[in-house]
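Have a look at this one.
All protein chains of the complex are present and in place, except for one that has been dropped.
This part shows chain A:
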Amino acid sequence: MQQRLKQAVLLEKPRELAKVASSGWFSGFKNRYAFHNVKLCGEAASADEASARAFPPTVKKLIQEEGYTLDQIFNLDETGLYWKCMPTRTYISKNEAHAPGFKAAKDRVTVLLGANASGDLKLKPVLVYHSVNPRALKGYIKSTLGIHFRSSKKGWMTGQIFSDLLVDVFENVFKKYCKKKNIDFKILLILDNAPSHPPTVAELSDNIKVLFLPPNTTSLLQPMDQGVIAAFKAYYLRRTFKKLIEATEEGNDKASVLQFWKKFNMKHAIDIIVEAWVEVSKDCLSGVWRKLLPNLIHDFTGFDASEELPKITENCVSLAKQVSFAEVESADVEELLESHCEDLSTEDLQQLVDSGKIEDAEDEEVQDAKPRELPTSVLSSILREVDTQLQRLEDNDYNAERSRIAVRVRDSREKTAEARQSVDGVTLQLQNLLYEVAHLKKEVRRCLDFQSADQEIDLVPVEQFYVEAPEYISRPADTVEDPHEQRLARLQWELEQRRDQTQLFDKLTQEKEAVAETINEQERKLASLAPRINAILEATRPLQDALDLPIDAKREQQRIVQLLPSPLYTLWVQASAYGEAFDPFIKVEVFGDVDAAKKLIVKEEDTRTENLSESDNDQDQQEENLSRKKRNRKSQKLDAEDLDDGVKQMLGLHPLFVKINVNTKEGNSVVITFYYMQTLRIVTAKCSVHLQEKTKCALTDVISGDTLLNCLVPDDDGQTSPNPANFFQLNRLRINLSDHLSATGRPYKWAQSLSGLSFSSSKQTHVSGEDSQDTSTGAGSSLGDGEMVVWQDSAEQMPHTIQAIRRRLQARLALHAQLVNLETANSTSSIAIPAELLRQHFPGKVCSELKSWRPVTWADYEASSSTQLLREIQVVTPQHLLFMALFDRKHVRLEALVAVSPDHPIKVPVVALSLYWEDHFQTANSPQLRLMEKEVNVHWDELVSSRSDRLHLLPLILYRLAVCLDVYTEAYSAHADARGPDAQFHKEKIFFRPARGPDRAFPFKYHPKLGVFSQR
């Protein structure tokens, strides 16, 4: 019933209060029906008497077993506190329905109070507020507040906060306490089983044993509930009133009371809480354990909450009266005290949530704010103020005890200030020292980093220094031993030297300027000389004409020569130089279209610049590519006209050409005209022969211009371009250069080397020495200084070539005469050989006759199997002039295929034999015929003893063949039996043995002095 009533009251109360109705009736009601048990404070309503009776012995047993003293047994409990609450009849409350200052949910805080059973240790109260950073506490360091400040959403204690407190705060406090008391660190902590005390707290520390009270026994057993909390709240209220009185001491009007409430904030409340908790006496704290530990509290001095509380309540009422709250009665105070323990209604909660939002907003501001500072100066001024005020209080106060406290406070404050000042002094000193350390460190670092100026100077090595430096600087006596002195001396020497050099530099600079000046002056003079020289030249012209001196003509030629392409220029220079120096029979001239050459040079320059600009211009290039594609397409169609243009362009000759006349003593001359093919970059030569006397024509033309210079150097037929690059150029247009030789002239290799053009040869040279030389000249020609090499090359070649041409002409004329002779010859005796040679080399009588002599083609030559080996070893090539000579002796016929080298007679004619005598014999199946061939091909040197003889080599060889055929037939007949008598040949030649050696060699060798034949 009691319980139900209480709930009803709880529900009704806020509304009642809102109507500002008198609630005295309730107190009266309670008093009347004796429901109100003052002793049943706080949670007394929910009590389980049976369990409460059974618990104390359990506790006692535990204590005895574990050996806890009263100092080690603690109790903690929370209680709600409306910190801004006044008794219901205070004026201010009545005036405002929801005025701050009455029991509003947001003014509720939870206070956790705790102490040990001996009352010796009062734990610092814990305040749980619904806001983390209340505005009132802005700037205060929370740890200096005298309480532990915590927050939770509802302002209630939570399990989390409690656990943290136990571990972070209380355990240390307990530990320190035990140490101080010199007792074991083992704590028995007695808690009620409220939701804020989770069972897990029992395991948080090894040294703290947690004992939970049985459910619903709190109001009966919990020591804190047995009067401590009530006393604390009463003290709180009393102190609040006292403050109010202090604030309204002078005016005593309601406005100031109102003002006080408005100003009254959490900070004030906390101050009051701290003071109220201090006020709770040790006896009170100890006495409340009576119920739980009835046997242990022996020295009970008789604190009884039931006696104490009414006193305090009275005190409060009297105080309230002082503040003109005359209506306040002790019942109101009791009611208020009790209401702290009540739960919140739904409305309260709603209100709390709303205001929470506001406070949250406050929180943010507060967090941003700077923590308050208390400079020493401010503190000391405050303390002075306090001193004077306290003095005033002391002077005026009627209550001596109060003034004593004040004085004590002042003293302690002074001490604090002193301590603080000394701390400040020490701090300042520390700061100074730190700064000094940093400064010194910096200095040290700078010292370490310091580099003296002379470290970067390169000094003369020590040895050299002692050798070079004069005595007064080096001072060997002092410096050899002392490195520092030595260094100084070396530095001084360096300085000395540098000074000298600077002076020298200045002097030289001046000299240079002077020389430059002189040069300028001389150049000016030279420049003024030129017009005068021109004038003199002009003046000499009539004289030249008069004297017929070709100076001007030469100059004219010189001017044309400048227009020559560089290969022809080289050729011209070398040829004319050679002519002037050695050979008056050589005449070198430049002909051609001078204007065209000039235009060409201009055009070349244009294209060169165009090329330069083109390389920047992509679009142009693309267009060009397009046009090239078109061109390609056209060429695929084989557009004849276009191709002709291409051919013309490809084979185009430079308009200027060089003509070299090589005259012989006999009055014959060879005229060689050198052209330069611009696109192919080769020099070609055309040749014509001018003879003094008309000669008969031969079937084989060996003196015409085209053939005369064939193979002037080995393998140089002038049919193909010596420039390897041309192969591709010509192939693209499908030009066969040899088809156009009549128009362009022949690109002989010697012509290239005369012109200073060098191309890498298609055949690799195997001799390393030659190779390196070749590459050096090749590389040289591409380099700038290669000009010299090229000229040297050309100069070296020139005499050889001119000589070769002369000799060639001579040889060809001789050959021509021989060929003319042979073509008409029909007997061996008609072969034209100087009589002397004939006598020298051959026996008087020759039976075999030369029947015919005719030129044959390479195809004919190739067709004969007798020539196979000669062709295989490339002794005979298509370059050779080929002839067929037929010899007969009766029914025996000898066919000799004669190959005359273009270089005849430097290279000897080569014969290939085949014999028809019943069978067809060749060298392969007749060793003797092979020996005969060898006789002429290898042993020809016996026939010629001088160079002039060599010119007659061809007829000599033919004659020899005829003689050999005689020997062959006769030697064969000598040992072969049983031929027909007419088939036999009578031995007319003199030889001793027809056959000799394993190969049964025939005696082909003739000994002219003995007139006999023998084997070799």
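The rule is short, and it goes like this: a residue touches a chain if its C-beta (ideal position, glycine included) is under 8 Å from a C-beta of that chain, and two chains touch if they have at least 3 such contacts; residues count from 1.
Note that in this section contacts and distances are computed from a predicted model.
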(Q) Can you match the unshown chain of the complex to its UniProt protein name from these: "THO complex subunit 6-like", "ER membrane protein complex subunit 3", "Origin recognition complex subunit 5" or "NUBP2 factor"? (A) "THO complex subunit 6-like"
Q: Specify the residue from the set A:His654, A:Arg930 or A:Lys989 that touches the hidden chain.
A: A:Arg930
Q: Check each of A:Asn661, A:Gln729 or A:Ser1014 against the chain that is not shown and name the one that touches it.
A: A:Ser1014
Q.
If the hidden chain were put back, which residues of chain A would touch it?
A. 869-870, 873-875, 907, 910, 918, 923-927, 930-931, 933-934, 937-938, 975-979, 992-993, 995-1000, 1012, 1014
